[in-house]
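The other protein chains are all here in position, but one chain of the complex has been omitted.
Letters are used for the chains, namely A and B, taken in the order the chains are written, and counting of residues starts over at 1 for each.
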Amino acid sequence: MAMLEVKDLHVAFPRGKHDEVEALRGVSLTLEKGERLGVVGESGAGKSMLAFAILNLIAEPGRVSHGTVKFNGENLLDLSERKIRDIRGNRISMIFQDPMVTLNPVLSIGVQMMETLRAHRKISDKEARALCVAKLKEVAIPSAESRLDAYPHELSGGLRQRVVIAIALLTDPEIIIADEPTTALDVTIQAEIMALILKLCREKDVALILITHDLGVVAEVTEKLMIMYAGKCVETGPTRQIIDTPQHPYASGLLKALPQHAGRGTRLYQIPGSMPPITNLPKGCTYHPRCDFATQRCHGGEPDLVNGVACYNPLTSDPATGTETKTEAET
Amino acid sequence: MITWRGFLKRFLADPVAIGAGIVLLVLVLMAVLAPLIAPQNPYDLMQLDIMDSEMPPSWIPGGDDRFLLGTDAQGRGVLSTIMYGTGISLLIGIGAVIVQGILGITLGLIAGYKGGWVDSFLMRLADIQMSLSTLMIAIIVLALFQAAFDASVYADYAIFMLILIIGIAEWPKFARTVRSSVLGEKNKEYVDAARVIGLPARKVMWGHILPNTLTPVLVISTIQVAEAIMTEAALSFLGLGMPVDRPSLGSLIRSGFEFVFSGQYWITFYPALVLIALVLALNLLGDWLRDVLNPKLRRGED
Partner (left out) sequence: MHILAFLIRRAIQAVIVMFVISIIGFSIQDNLGDPLRELVGQSVSEAERQTLRDELGLNDPFLVQYGRFLGNAVQGDLGTSYFFKRPALDVIMDKFPATFELVLGATFIFLALSIPGGIYCAINREKFLAKAIMTGSIIGISVPVFLTAIFMVWIFGVELQWLPAFGRGETVEMPWGWDTGFLTIDGLAHLILPSIALSSIMLPLFIRLIRAEMMEAMGTDYVRFAKAKGLSTARVRYVHAFRNTLLPVVTVGGLMIGTLIAYTILTETVFQWPGMGFLFLEAVNRVDTPLIIAYIIVVGLIFVVVNTLVDFIYTLINPMVKLPGAKS
């Protein structure tokens, strides 16, 4: 049994009085202890929705309409509010995208760290403080003691994200879900923060779900990869394998769009069109309007995820370059 | 922006807006047509008879068919005084908002367009004036005015004083709104373009920026009329506003107040009801306008 097993997860939002739209349309994943999974897709693909749904934190009026999230065999979606609170921030922590708005502006760093500890541990003030300082040191925050009394606005974005990471690690969680943890940061700091997350996860054998739109980062950090499109997983498998030999045309397109794949002087590849909004999905395979390989069958029905890919015409396992030349020849 | 057709459609789809619109229309018509439709002219001393005083509404024993809502202490029909009084309240409310608008829009445009110390000075002044509260300023100024002048002199100028004081005291509301929309519009291309072809600053402001700030101005105008009518009513109730022989709704309420204790509630009650209906209708319409014309605010609310 895997540590975390998400099965056929659906998230729905009301549209009008009686109708609903689905933002997440049946996503499954498994995560073993210490394993690192990358979730990649364009914005609006449902990546963050997945993250929040795992902790049953979908904001109203949205709701998890179907599926299970089994953590060590226990379905988190069945738990009472009190019970799931013991999991949140304790055994499964989150790191949010924008550290400028993740921390409460009117509470000091110390308060925001210690309240997390106190929610999950019976611990004296003194011990809590010592532990917080220790964690701040682990995330390489200089003069950690004095930072406890500081307020978020007194810290830079990079430092704030380090504080958020320290909070996520406070209770020695088994899983960390990091939702685009570096997107909002300065480019110069992004690599630093990513390296820090990777180092800490390795040291403590913490599993990581890294949500990002950056395939480059995923390649460096994760072992497993899941590519999402319009609320569904279109391809999943070992990171290395997908990056070397993508099967889904969308995965292949994303990889080709990476700058390092373009030769000197050639134009950057761009997938034509844009992802449809969840309120207006095309019939058939949701990717077919943008797909170079779409056939009549793709217009008819949506393909299921078979052998890690949801496509009627998966690309053959040629080296990535092989398929690329083929597409370019057609355009 | 929204088209007239879309605007009308939204209006007709909202029962609250329709209700408020009808109430407002009826009250305005009643006030404008008062000289034609009022049962008597309460200002015409010849028509008044002291024998008619303090009569209850006509459906209560002791009432008289000539006076549907009863009479006050001077024998004036309450219905007629309400019709005339609503007119005076509306006149002061609208007059004051026109003064506010002229002052506020001008100063707001200048503050937003010029920026720098002019802007800081005007906005600081606006802050101070807002925190002093219009009602407090008006009470003190009118109290002094009344103490300094003879009652009959005061009665002649009361209406102008009220319009001016409420108008001057409330300019910051308009100025702030206009200033912020000017700041929003200021850096758009068409303003630059106007400046580039050499139009003078004043023309750019009035001709180009002003039309774009009209939407928020319309929204606050409605609510400001309601506010001004309430302020005027409060001042008249304190005896600092309209005199009893040219009563607004506030002075009518004042003149009936002492009779509440002896059971002649109608002298105060019906003007009070009309005042509440008028202010509520304006407030509801103002809220509705804001929802329709400013989708951003609406989303924040929902």
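Basically, contacts are C-beta pairs under 8 Å (C-beta built on N, C-alpha and C of every residue); 3 or more make two chains touch, one makes a residue touch a chain.
The structure displayed is predicted, hence computed values, not measured ones.
Asker: Check each of B:Thr3, B:Ser131, B:Ser152 or B:Asn187 against the chain that is not shown and name the one that touches it.
Answerer: Among B:Thr3, B:Ser131, B:Ser152 or B:Asn187, only B:Ser131 touches the chain that is not shown.
Asker: If I consider the whole complex, including the chain that's not displayed, which of A:His10, A:Arg36 or A:Arg88 touches that chain?
Answerer: Touching the chain that is not displayed is residue A:Arg88.
Asker: Consider the whole complex, including the chain that is not shown, and state which of A:Ala23, A:Leu37, A:Leu55 or A:Leu225 touches that chain.
Answerer: Of these options, the touching residue for the absent chain is A:Leu55.
Asker: Based on the whole complex, identify which of A:Glu5, A:Glu20, A:Asp98 or A:Glu220 touches the chain you can't see.
Answerer: Selected residue, touching the omitted chain: A:Asp98.
Asker: Mind listing the chain A residues that contact the chain we can't see here?
Answerer: Touch set of chain A with respect to the missing chain: 52, 55, 57, 59, 81, 85-90, 93-94, 96-98, 101-108, 115-116, 119-120, 151, 153, 164, 167.
Asker: Tell me where the left-out chain touches chain B, residue by residue.
Answerer: Per the touch rule, chain B residues meeting the hidden chain are 130-133, 135-136, 139-140, 143-144, 146-148, 226, 230, 233-234, 237-240, 253, 257, 260-261, 263, 265, 268-269, 272, 275-276, 279-280, 283-284, 287, 300-301.
The definition used in the following text is that only the chains that are shown with their structure count from here on.
Asker: So the centre of each chain is just the mean of its C-alpha atoms; given that, what is the distance between chain A and chain B in Å?
Answerer: So the centroids are 55 Å from each other.
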